[in-house]
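Here the complex is missing one protein chain, while the rest keep their positions.
In order of appearance the chains are A, B and C, and numbering begins at 1 in each one.
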Amino acid sequence: MTDDQLLTAYRTMCRIRAFELRLNELFLQGLVPGTTHLCIGQEACAVGVNMALTTDDMVFSNHRGHGHLLGRGGDPARMLAEIFGHPNGYSGGRGGSQHMAVKDLNFMGTHGITAGTIPLAVGAALNRKIHRQPGVAVVFFGEGAIGEGIFHESLNMAAIWKLPVLFVCENNQYAMSTSHGDISPVANAAERAAAYAMNSRMVDGNDVVATYATTAEARSGVAAGEGPVFIELQTYRISGHSRGDECPYRSREEEAQWAERDPIARLRKRLEDAGQWTAAADTALETQLAVELAEAEEIARES
Amino acid sequence: MTDDQLLTAYRTMCRIRAFELRLNELFLQGLVPGTTHLCIGQEACAVGVNMALTTDDMVFSNHRGHGHLLGRGGDPARMLAEIFGHPNGYSGGRGGSQHMAVKDLNFMGTHGITAGTIPLAVGAALNRKIHRQPGVAVVFFGEGAIGEGIFHESLNMAAIWKLPVLFVCENNQYAMSTSHGDISPVANAAERAAAYAMNSRMVDGNDVVATYATTAEARSGVAAGEGPVFIELQTYRISGHSRGDECPYRSREEEAQWAERDPIARLRKRLEDAGQWTAAADTALETQLAVELAEAEEIARES
Amino acid sequence: MSTTRQISMSAAIREALTTLLREHEEVFLIGEDIGVYGGAFKITRGIVDEFGPERIIDTPISEAGIVSVAAGAALMGSRPIIEIMFMDFMALAFDGIINIAAKWQATYGDEFATPLIIRAPAGGGRNYGPTHSQSFEGLLLNVPNLTICCPSNPADAAGLLLGAYDAATTVIMVEHKTLYARQGPVAERLEPVPIGQGARLRSGSDISLIAYGRHVPAALQAAEILAAEDVQADVIDLRTVKPLDASLILDSLSNTGRGISIEESPVIGGVGAEISAVVMESAFEYLEAPFARLGAAEQIIPCSPALEPACFPSVDSIVVKARELISY
Partner (left out) sequence: MSTTRQISMSAAIREALTTLLREHEEVFLIGEDIGVYGGAFKITRGIVDEFGPERIIDTPISEAGIVSVAAGAALMGSRPIIEIMFMDFMALAFDGIINIAAKWQATYGDEFATPLIIRAPAGGGRNYGPTHSQSFEGLLLNVPNLTICCPSNPADAAGLLLGAYDAATTVIMVEHKTLYARQGPVAERLEPVPIGQGARLRSGSDISLIAYGRHVPAALQAAEILAAEDVQADVIDLRTVKPLDASLILDSLSNTGRGISIEESPVIGGVGAEISAVVMESAFEYLEAPFARLGAAEQIIPCSPALEPACFPSVDSIVVKARELISY
């Protein structure tokens, strides 16, 4: 990543974090209908992957998709409008947090059915292959989605047909309350790829640089027709699963350990160490994001 | 296998072959309703596995299940009655070839939905584990069944819960017209086990001795609580997939090559070489089986 | 009748599950995040503490596998009670329900029963959007050998679970998520509710309001409003939608000659269609107006609080439809 890219990554990650934190506040105030899933702690995944993609690429998301969409350039005002259920939301208020898509961005949808978008990405890639069009399909899913049969059917088809798909598994250690170790016979999600003779990578998903680099490298092979790649991003959901989750299923020590690996703090330190960033810049950014967000909220509310 | 076991295996394999050949004739004469799937060429799988099991074990089958049931001790008369759709059939004529089960034999069912019995075997094993009862669950399925999501969900659960299940994949190279190579990114079905950190074995499924030995060895580990095992039996469906299949999807050369590995001919040769069997004995067996079968047919017809 | 207490539907279901677990060692619970987490709706909260993870089984996210694995255990004598986190996800398990659970015993014979209770939080009203708000009882009605229960109150929710255990067949328990917090009287000692029996909650001779689940309270409210207009409604709580209590429906319609079904499924091909057809077949001579149907709109269920309510029947829409039929 260039210096500029690093700064962009940092700003986008902070924008995502600010968005999610504000959403949480709104939630606690009872201003958000339905439910929503925050990606606090996983910002480097969303940003690192998205920055390595082109506009031709088709991005499929899941239930925890705010970061994916913001990372792809989504408009916070229209996202908030959607979450509020307002007509100007990306899905006219019909979908809410779990169901937004933006054609202009080739952002093909967050979705409420676990693993449901994995086959869609494979199909999108099939379309590209048949019509020899550019672009790869990218699908974000959690390690919990691996439990679904459709995960297997999808990876199998992508592999035998050598389709241009990047399977991006954000392994945030838990599926709701269930730890990966309790539902996986293999230690790492990436080991699943062996059953499909699929290339795989394991990356520190809290390191935006590594995430970006791995995605960019994998993407170029995928785009060149070398077949799909499975990327496991190891990360942690700092927030609860959804509203009102006090996380009784994990220890405070574990949370503390992962807090030390907070992707935003790490990147900031890196930037500061490299002289690219200062505390003052951070304060300024914080203010700027707050203003931006307040504006977005205002627009969303009135829409 | 002891000498006696070898002879038993040979007789059972011949009984299965005779049953299937006769069924094919009846079919061609238009005397069999619906459809049916013959296991000609796969007799060593059915017999080798079944002989390694105990009466406590629960056997689940699939659409190509005549051999599995005969190998478990099924009554040809009641099987034929079922295939004819007669009231004395194992399922009262309701199920036909693809749907028969025999409680006394712990034979839990042939079934018409590809891969459908795999989770049932896992559930049966779960029941045994919860109630600390003896016996393992054994499920026969074709390599084509691996395409189904439920295959993945089932193996995953069996692995994480260390359930007593033997997954027996009869890789007869084709799923209907589709060759294994066209629908599998890995060369051998057994490689799928890696995704579940599951022990696996690859065996010549046309060698009844090897099939028996591997199954017996695997079964003892499974019964001892060491977790499930995946066994791939490499074999070949000599018959067509079902009625009227002229096998345009495979070459006559390939068929000829596999014919040389006919499990029955191979076992006969082995017995003859060891002085355990003669041409005269074979003729006598043939006659005996024909008589048996004619009787069964008679009973089935009148039932 | 024994003395009662007021408890929520959640608490009643939890108590019924606990009772079944205590009384029958063959019973186990299986589903996603039902142990420590207590399920998305906290119905099983605390149960794992008493019975341990061997009988309160947390699974991977594998709805198809959960149902079919449970069916395999049932085949060997277990009595699994499944929780599907949202009924919408049951679509992933329809093969196991339709081609296995509803067929094994009927095909292979009585020694091959696969008794299952499949609980599922269902329906709209919580702004959860298109994939977290559906209720599939209308769709599943067309599957032979399936039993479908849709309780409207705590006592029935618990009682139907006990009744489903006794019935020892495949029972889908449709629990409307907006009812979980509702309080109601429940007998000190839970009493089974027999499968297939509806209940008349209010007698009236002018119009039949035939509802289930969350629309039962709505029908009762509508009945109050109508009573003020001198229209006496006969309010039937179906409790079980398959098999339907056809004799109770006939009994009601033969008195009123007018009726409305009120359901959570989409109207087209839903529960009301079956009720209407049954009324057509059995109560034709008594009809003074065409039997009417209210149910979910023919569309996705939107998330927006501004849009969602219009998708479902309401006290208002029941009253309006009733007036229409009365003045027919």
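Just so it is clear, a residue touches a chain if its C-beta (ideal position, glycine included) is under 8 Å from a C-beta of that chain, and two chains touch if they have at least 3 such contacts.
Every value quoted in this text rests on a predicted model; they were computed, and no experiment measured them.
All shown chains touched by the missing chain in the whole complex, by label: A, B, C.
Screening C:Leu139, C:Ala168, C:Leu250 or C:Val315 for touch with the missing chain picks out C:Leu139. From the options A:His66, A:His86, A:Arg128 or A:Arg268, the residue with contact to the unseen chain in the full assembly is A:Arg128.
Contact with the omitted chain, checked across C:Asp58, C:Glu274 or C:Glu308, is made by C:Glu274. Per the touch definition above, the residue from B:Gly48, B:Gly147, B:Gly227 or B:Pro263 contacting the chain not shown is B:Gly147.
Screening A:Arg22, A:His37, A:Arg94 or A:His180 against the full complex identifies A:Arg94 as the residue touching the chain left out. Mapped onto chain B, the footprint of the missing chain covers residues 33-35, 85-86, 89, 93-99, 111-116, 144-150, 175-178, 182-184, 248-249. Interface residues of chain C with the unshown chain, by the touch rule above, are 64, 88-89, 91-92, 94-95, 97-99, 103, 106-107, 129-131, 134, 136, 138-145, 242, 265-266, 268-274, 276-277, 279-281, 284, 287, 289-293, 296-300.
Touch with the hidden chain on the side of chain A covers residues 58, 90-92, 94-95, 99-101, 103, 108-109, 113, 116, 119-128, 130-131, 137, 149-150, 153-154, 156-157, 160.
The rule is short, and it goes like this: only the chains that are shown with their structure count from here on.
Shown here, the protein chains touch in all possible pairs. For this pair, chain B with chain C, the centres built from the Cα atoms lie 42 Å apart.
Residue positions of chain B with contacts to 2 or more other chains are 149-150, 153, 156, 160. Looking at chain C, one finds that residues 59-60, 62, 64-65 touch two or more other chains.
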